[in-house]
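Working notes, structure below.
The other protein chains are all here in position, but one chain of the complex has been omitted.
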Amino acid sequence: MEANKLRIADLLHGADYNPEQWLDHPDILARDIELMKEAHCNVVSMGMFSWSMLEPEEGNYQFEWLESVINNLYNNGIYTFLSTPSGARPHWLAKKYPEVLRVEKNRVRNLFGLRHNHCYTSPAYREKVAQINGELAKRFANHPGVLLWHLSNEYGGECHCPLCQEAFRNWLKQKYQTLDALNDAWWTTFWSHRYTSWDQIESPAPHGEMMLHGLNLDWYRFVSHQTLDFVKWEKDSVKSYNPELPVTINMMYYFYGINYFDTKDLIDIVSWDSYPVWHKAGTTDLEIGCDTAMMHDIMRSIKNEPFLLMESTPSMTNWQNVAKLKKPGMHMLSSMQAVAHGSNSVQYFQWRKSRGASEKFHGAVVDHYGKSDTRVFREVSELGQRLEGLTPLTKTCNQAQVAILFDWENRWAIDDMQGPRNIGMHYKETVQQHYKAFWKMGIPTDFVDMSCDISKYKVLVAPMMYLLRNGFEQKIKAFVEAGGTLITTYWSGIVNETDLCYLEGTPHGLMDVVGLRSEEIDGLFDGETNSASATTSSWLTQSESYTCSELCDLIIPSTAKTLMTYNEDFYTNQPALTVNSFGQGQAYYIATKFEDKFYDDFYAQVLEELGIKRPLDTALPEGIIITDREGYLFIQNFNREAVIIPALPTSCHLIDGDKDIHHDFTLNPFEVLIVHN
Amino acid sequence: MEANKLRIADLLHGADYNPEQWLDHPDILARDIELMKEAHCNVVSMGMFSWSMLEPEEGNYQFEWLESVINNLYNNGIYTFLSTPSGARPHWLAKKYPEVLRVEKNRVRNLFGLRHNHCYTSPAYREKVAQINGELAKRFANHPGVLLWHLSNEYGGECHCPLCQEAFRNWLKQKYQTLDALNDAWWTTFWSHRYTSWDQIESPAPHGEMMLHGLNLDWYRFVSHQTLDFVKWEKDSVKSYNPELPVTINMMYYFYGINYFDTKDLIDIVSWDSYPVWHKAGTTDLEIGCDTAMMHDIMRSIKNEPFLLMESTPSMTNWQNVAKLKKPGMHMLSSMQAVAHGSNSVQYFQWRKSRGASEKFHGAVVDHYGKSDTRVFREVSELGQRLEGLTPLTKTCNQAQVAILFDWENRWAIDDMQGPRNIGMHYKETVQQHYKAFWKMGIPTDFVDMSCDISKYKVLVAPMMYLLRNGFEQKIKAFVEAGGTLITTYWSGIVNETDLCYLEGTPHGLMDVVGLRSEEIDGLFDGETNSASATTSSWLTQSESYTCSELCDLIIPSTAKTLMTYNEDFYTNQPALTVNSFGQGQAYYIATKFEDKFYDDFYAQVLEELGIKRPLDTALPEGIIITDREGYLFIQNFNREAVIIPALPTSCHLIDGDKDIHHDFTLNPFEVLIVHN
Partner (left out) sequence: MEANKLRIADLLHGADYNPEQWLDHPDILARDIELMKEAHCNVVSMGMFSWSMLEPEEGNYQFEWLESVINNLYNNGIYTFLSTPSGARPHWLAKKYPEVLRVEKNRVRNLFGLRHNHCYTSPAYREKVAQINGELAKRFANHPGVLLWHLSNEYGGECHCPLCQEAFRNWLKQKYQTLDALNDAWWTTFWSHRYTSWDQIESPAPHGEMMLHGLNLDWYRFVSHQTLDFVKWEKDSVKSYNPELPVTINMMYYFYGINYFDTKDLIDIVSWDSYPVWHKAGTTDLEIGCDTAMMHDIMRSIKNEPFLLMESTPSMTNWQNVAKLKKPGMHMLSSMQAVAHGSNSVQYFQWRKSRGASEKFHGAVVDHYGKSDTRVFREVSELGQRLEGLTPLTKTCNQAQVAILFDWENRWAIDDMQGPRNIGMHYKETVQQHYKAFWKMGIPTDFVDMSCDISKYKVLVAPMMYLLRNGFEQKIKAFVEAGGTLITTYWSGIVNETDLCYLEGTPHGLMDVVGLRSEEIDGLFDGETNSASATTSSWLTQSESYTCSELCDLIIPSTAKTLMTYNEDFYTNQPALTVNSFGQGQAYYIATKFEDKFYDDFYAQVLEELGIKRPLDTALPEGIIITDREGYLFIQNFNREAVIIPALPTSCHLIDGDKDIHHDFTLNPFEVLIVHN
C-alpha cells in the first residue's frame, strides 16, 4: 500500500470498537483507551453497527458521541477506520420502507432481524444509506484521526423481491439483447423452457426453476454484480467530501456470493476477516494453516498489494461448533502468518466483549472481567509490541513466479453441475491440494482468475477448468507458446461461459496444447480408489504408485507423452499423467485426483526442471513452514511440540529477538521467527 | 405383443431423440441418421419435450420440422414413437392459465420450472393438452413411420390446489356416500376429528392433517386415480384419428405415486425407464441385477405380455450420486437382461447429448464429441447388431407357476403406519428377499396384487400382507383349499381397506388357513438380531440357525406344525416358522425377517416338494443367472471376472455366436449367452 492509500507507515494493530454499547459507562470508555495503549494498539474500526445510535429516528443525526470517541482516540495516538452503517439497518427504517427487507428464494419477505437482511436494489435503501453516509463524510472525511472508510460489513446475500427480479431482467436484456440469444445460451429448448417474453424470467427458486444451469450461473453473476454496484454506490456517497480517503470492504473466507476478483478496481485496499478453526479435531494445525495461507494469498492477489487483516479473534470464535481457546503461542503464529502473506495489519473483532446478544461470547481483547491480567490480553500485548518493530515490512510485498487459477465463475458452475459426481467435485479442495505443495516448499504463489493477465508468470496451475471463459484458451495458448509451463487436469474445457458444452472434443481449445483428447470420465464413490504408476520411460519414479479417487479421466493422447498410467479397473494401463511440448513451453495433464504426496513429488520435479528455487535450501522438520515476503522469511512452527531447526545460512539475519540462528536452534510450539535473507 | 399392437415383428433398438434442439444445425440432423444406421437403430421416441417448439404461442402450431424429421427417419428405415408433449408445458401456457401449475402440500403454488409441475385436474390444462394432442393425431396418427403413442413422460406427482381439493371431495363422496360412513371408515372419533361437512375435508398437509391414516391412504388412491384419469384423457384425445395406433406410458422404477397394476386395461403396451446404479459401492452387480429383474418382472406381469424398455443409459446416469461409467460388457448384459425378462426393445435416453441444461451429462449414444469412434458407440452398435438376430423372441413370453404379491395399496399403508417399527418396515426389500431366492434358481415368477386372479398359480408368496383388501382372504382360502401352496409372514391381515384394525385375532380371515394366531409382535432396533433353528421334527435342517431381525412375531399355533423356533430373548422356543395343511394345499407362516440364506434353503425345499424344476439342472458358479423366456435361456454373468460354465445338456442349442456349449466353456465378465432348450 502506498502513501496515498493509508497515511501512516506502521503496521496496524487494533480492533472493532463498539463504544455505542457503553455510552452510559464513561468509566469503561476511559479505561478502554488506557487498555488500548497497554496492548500497543494504534487503530480501531468503528460505526458498523451504529445506525440506530447515529440516526435514532429518520433524519435525526446524533454524531456527537462518535466524534468525541474519535477525538479521544486520536489524542491518544489511535486512528479510526470509519464504517458506514449499512450492514445493520434500524427498526424504524424497515417499518417505514418495507421494501428494504430481503425476499428469500421462497418469495417470502423477511421480517426485521439479524444483519444481512436488506435489498441491494431497493431505491429506498440506497437513498437512506447515501444520506447517512454523506452526513458522516461531511463530518469525518477530513478528520486527521480517520484513516480509511470501512464500507458496511461483510457484504453478501441475495434478494428475490420484485425490484430485484426487474433488475435481473434488465441486466439480462443488456447482456443478451434478444430472447433468442438468451434461449440459445441457456439451451431452453430442453424441457420446453423457451422464454417468449422477458417477464417470464424469474430468479431460481426451490418451487420454480432450479435446474437451468445457464439461469443459475447468470443469477450468481447478477447477485455479485448488484452487490458490487451497491458497494460503488456507497463508495461514491463517501468520496465526495474527500476523494483521497481510501475505502475498503471487509471480505470473508472463500465467500461464495461475490466474485472477489471483481473488486480489484472498485476498492482502494483489500481487507478480510479470518476465523480459522485452530486445533480442530480430526485435522492438524498445519492443514488449517495451509487453508488460511491460501486465503491470504488470494486476498493479496486481488490487487497484488498488501492487504489488511480486518478481523480475527484473540481467543475463541463463539459461532463455531466448538469455541476452542487458542493455545498459548497460536495467537502470535496466526497473526504473524497474515503479515507473512502480505497483511499490513492485525485486527480483532472485537475490542471488548458485548454484554448481551449473539456475539457476547466471541473472544475479545477485553473480557467481561474488564482487566488486563488475563492470558489473552497478555498475548495480544506481546504481539502488539512485536509489530511495532516491523514497520519496514509495510513497504514490501510477496513476489511470485507461479500462478494458480481459482475462478469464481468456474466454482459456481462446478457446484451447480448435474454429474459426473453429485456428491462432491471439491473444486476449492482440489485447487488447495496443488497450492499445498508450493506452500510447504516455501514457493510464493499468486492466484488469478480467467480475467487476469497470466503472461508474467513462469508456471500456471489450472485444475479443473470446467467452465472455460470464452477466449481464455487463447491466453493459455500464448502463455505456453511463449515458454510457460501449464499444469491442468481432468474436467477442463468442458463448457463455455453460459454452461453450454463445447462440441468436437475436450479440453476445448487446448487439445493441441495438451496433446490429447478426453473420451470419458469415470466417477468413483466415496471410499473407492484407483492408483497410478510411472511408466518405465517416465522421470517420476519416487513412489511405486499413487492412490487416486473421485474422478478418472480416460484420455486419448495424440502428441502427448504418457508419464503415468492407471493400475486398476478396465482402464488399467491407460494414461493418468501426460506431458506435451507446445511452442517454447510444455503442458502437463493430470487425469485424476491424486493423493497429496503426488503433488509434493510432482511439483518438486517440475520446479527443479524449471530452476525455480526455494527461499532456503534447508531440510526442515515436518510442520515448519517458511513464507517469503520479499526477502523477509517467516519461519513458522505449526506443531504443538518444539522442534530443532538446523543452522541457517550466514546470509540470514534475525529481524527481532535474540536467537542464535547460525547454529541449530529450537522453535517452540507455534513460535514464529522472522529473518531477512 | 400381438400384431395389432405394434406393426413390426423385430426387436426394437433406439433412443429418445430431441431434434428440436438442433434445428439450426442441419448437418447434425443429417449426421444423426447416418449414425443411427451405423448403430443398428430402428426406432426413436420423439416429441416429449417439444411443446414450446410445436406451439410457440397459443394456437400457433408448427409441425413442419417434426414431419420432416419423421419422414427422413422413415425413409431410412427408422420408426417413430410419437410422444404427446404434456410432460413439460411452455411458459406462455403457465403465464396465461396459472391454474395449470401445481400447488404443493404447503398450499403454495409453484412458479414455472422443472417438468412435473402441472395439475392433472385443471380444466385449462386438460383442454390445451387435448387440443395439441388432437392436432398431432390428425397429422401423424396414420403416418406409416409412427408405430406407437408415447403419452406424456413419466407421469407422477400430486397437486393440492383448490380444484384438486374439490375433485378429492367428490371422489370421496362417490366412494363413501355419507359422512357417517367416511367418519367410521377413517375412525375420526379418535382425537375429535369427526367431519360434519364435506368442505372440512382437506388433503394431507404438514401444517394440517397428516396422521389420519384413512385420509392419507385415500389421498394416495385419489392421486393415482386422478393421474390415470388424465392418462385416459390423453389417450382419448389421440385415439380419435386412428383407434388402432397403440398407446403406452413410460413408467418408472418402483414408482410410488401410481398403482401401476391399475394401468392394465388403460394402456395397450407397458413400457418403463430403467436406470440401475451398476457398479455401486457397497453392493454387488448381482444384487443390483436382482432388483432390476424384479422390476422387469413386475412390468411384464401387469398385462402378462412382453413390454418395452423405453429408456436406459448406454453409459453414465448424470443425476445419480456418482455417474459411473458402465464397464465394458455391462451394456450388453443389462440390455439383454431386459429382453430375458420379456422386453421387446432396448431404448435409450437419449440419442445425442444436449449441449445445455440439466441432463447434458447424461450418457447418450452420441457424445458432444459427435463421432462414432467411442467405446460407448461401439458397444451400442454391437448390441444393435445382435438384437437383429433375435426376432423370434418377440413372439414369446415368460411363463410362471409362482406368483409373488406386491400390492401398491399395502405399500402405501405400511409406509404410513405408526408402529411397530417406524425406522423401516422395508416392504419392497422384504418382498425382494423372497423373489431373489427364485431368481437365483432360474424359476420364473409373476407379480400380482390383491385385485389379480391367483387361481392359475401353484405357489403364492405373500409377505407382510398388512392391509388385506376386503375379500382377498377368500381368494387365498380358495387357492389353498384347491391345492395351492401359500407362503405368508408376520404382520399380515392386520387392517382392512381403510386401515381399520381387524378385531378378534390376526391374520384376519386366515387364522384357519395358517393354523395360528398372532399375539404380539416385537420390534428390533437396527443392528439387533435374534435367530431361529429347526425343531427336531422339522425337515429344514441345512443350517444350525438363521439370523433374523427387524420384527419377531409371537404366534400361538392351533393346527399349524412348528418347523422352527426362536433361540433368544423371552420368546426362546416359541415358533418362528410353521406349516399348516388346509384343504388340498398347505400354508407356511414365516414369523420374522430372516437373512437371505434362509429363503434360499426354504424355497429350494418347498419347490422340491412341489416338483417345480429349474430350467437347467446344473450347478452354476455364484453370480451366474439363468432367465427363461419361454424356452430361451439367457445365461448371464454378473461377475467382474470370467467363470467356467459346465457343459450344457445336448438339448440346448446356441442362438447366436459360436461357442461350444456342450463342453465346459468360459463366460467373460458380464457376458450373456442365449440358448434354446
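A few comments on the model shown:
Should a chain be cited, it is by its letter among A and B, assigned in written order, with residues numbered from 1 in that chain.
Going forward, a residue touches a chain if its C-beta (ideal position, glycine included) is under 8 Å from a C-beta of that chain, and two chains touch if they have at least 3 such contacts.
In this text the structure is predicted, and so the values were computed from the model without any measurement.
Only one residue in the set B:134, B:370, B:420 or B:583 touches the chain that does not appear here, and it is B:420.
Residue in contact with the omitted chain (choice from A:73, A:376 or A:403): A:376.
Interface note: of B:92, B:140, B:186 or B:638, the residue touching the hidden chain in the full complex is B:186. In the complete complex, the hidden chain is touched by one of B:11, B:148, B:267 or B:524, namely B:524.
From the set B:64, B:373, B:504 or B:617, the residue in touch with the chain omitted from the display is B:504, counting the whole complex. Residues 106-107, 185-197, 199-200, 202, 205, 207-214, 417-423, 498-506, 517, 519-528, 554, 569-570 are the ones on chain B that touch the missing chain.
Contact residues of chain A toward the unshown chain are 18, 20-21, 49-53, 56-57, 85, 88-92, 95, 104, 108, 110-115, 280-282, 315-325, 327-328, 353-362, 368-370, 374-376.
One rule holds for everything that comes next: only the chains that are shown with their structure count from here on.
One finds 49 Å separating the Cα centroids of chain A and chain B.
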